[in-house]
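For reference, the structure is listed below as structure tokens.
And now, subunit A:
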Amino acid sequence: MKARVTFKGGIHPPENKGLCGELSIKDFPPPETAVLPLQQSLGSASEPVVKKGDKVKKGTLIARSKGYISSNLHSSVSGEVIDIRKSPHPLLGEANAIIIKSDNRDEPERDYSAEEASADSLSSGEILELIQNAGIVGLGGATFPAHVKLNPPADKPIKTFIINGAECEPYLTSDHSLMLECADRILKGAALIKKMLKAEKCLIAIEENKKDAIALFRQKIIQLKNAEGLQVFPLKVKYPQGAEKQLIYTLTGKEVPSGGLPMDVSVLVHNIGTVFAVYEAVFLRKPLFERIVTVSGKGIKNPANWRVRIGTTFKMLVNHSGLADKKIKKLIMGGPMMGLAQYTDEVPVVKATSGILVLTSDEAADFEHLACIRCGKCVSVCPMGLMPAEISKMVEKGRIDTAKSIGLMDCMECGSCNYICPSGTNLLQYIKLGKYEYLRSKNVKR
Partner candidate 1 sequence: MGQEETNNTGYFKELSKGFIRENPIFILCLGLCPTLAVSNLVENAFGMGIAFFFVLLCSNITISLVQKLIPDEVRIPCFIVIIAAFVTVASLLMQWLIPDVYARMSLYINLIVVNCIILGRAEAFASKNNVFRSALDAVGMGVGFTASLFIISAIREVTGFGTFLGFRLIPENIKPITIMILAPGAFFTIGFLMALFNLIRIKKGKVSK
Partner candidate 2 sequence: MLKDKHLTVTVSPHIKTSLTTERMMWIVSAALIPAAGAGIYFFGPHAALVIAVCVGASIITELFCAVLMKKPATIKDGSAFLTGLLLALCLPPEFPLWMCALGSFFSIAVSKFAFGGLGHNIFNPALAGRAFLMGAFAKEMTTWKTLQDFPDGITAATPLNLLKEQGYDSLMKVFDSHSHLFKELFIGRVGGSIGETSAALLIIGGLILIFARVTTWHIPVSYILTVIIVSYFTGGLFDIPFHLFTGGLMLGAFFMATDPVTSPITPKGQIIFGIGCGLFTMLIRIRGGYPEGVCYAILLMNSVTPLIERFSKTRIFGVKR
């Protein structure tokens, strides 16, 4: 099956995916000290269950989820808890974190390499519990706790389960390399989730620039015995192909209503990394304490994909990969389109870190801010069908209500408009400001 339909809009930024060279995953050595921020997912921060001086092993639970939308946190090294204090956080600036000093023995809590035979006979509830205990969150970057997403309300059954392997962000190849190395396991995880959700179909969506992954998955599915409803779906190469709503539209033709969730159209989307983490949690009983991270950008001498423990600082990764002898401008967590710029390299890898980019000043060029010439490019690229220039102008004038009425809150902040704008106006920043102001005014009124 070839991708025929696609969503409206989108852009084609230079991919730069080739920087990483061969797509093998290398193991990054466990860090001397791991910094594990308590806030790793959307919702509330988790509550520490260890205190200063406690000995922990790799995979020991160190913080428990607090509230429904929250996640567990496990130690990524074996060693001693030396402090719980405020430290840099890649998303929040600063937040409380558990600091663990490694004893260099890397002792696991249990053996994570042997596959549990009994996994196939588990009930849905048991699987969910395993997932929740393992502290799995959406690894695409949104970090929504996986057990919440996998437990839709009874009146909204899931018919189609989509595995998002689009990885449309430039530079990043972590999902791609994971797909190439662990196709079998991903498929196992996919089958498990599909069974658990009682979904009719399971679509694996992969962008066409990852031909080898598409071929590999197709071949594996043919080999599989119970591959009913399992399908690989090649996607047109463009950004933001991996955005949830756009992906659902491309694959099923259904539009998630404004303000709604994918389950409103009986669809559930999970990132490829999350599916892999689910496999590990259920079949290996391994909690989420490491993930694949792309370290790339033209500022890096040897870009590569690493399997990194959560809590490793960016500094270690960057130094290990080597800095290129160029003018370095930005350090980014995530992709260049939606990633967050960091002010220090002391921040640790968290569950949301899909990539670390060091961009040189010619890649991340600053634009001279010129007047909007109303070229309409932002309108034609907006995948949500908004008029970003209008919205940002309204926000700039302080007319938040007008901005709301023309779709301010429908923006998903993909940044396409900002990328394409020839005048270099900061459309997305104004839209973010507008959202902030709108939520704030709503809170005041309450």
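Descriptive notes on the structure:
By definition in this document, a contact is a pair of C-beta atoms (placed from the backbone, for glycine too) under 8 Å apart; a residue touches a chain by one contact, two chains touch by 3 or more; residues count from 1.
For anyone wondering why these and not others, all candidates are chains of the complex that A comes from, given by their letters.
Quick caveat: nothing in here was measured; it's all calculated off a predicted structure.
The listed chains 1 or 2 are all part of this complex, yet only 2 touches subunit A.
Interface residues of subunit A facing candidate 2 in the complex, by the touch rule stated above, are 7-8, 11, 13-14, 170, 245-246, 249, 255-260, 314-315, 318-319, 323, 328-332, 334, 336-345, 357-359, 363-367, 370-376, 379-380, 382-387, 389-390, 406-407, 410, 413, 415, 418-424, 426, 428-429, 432.
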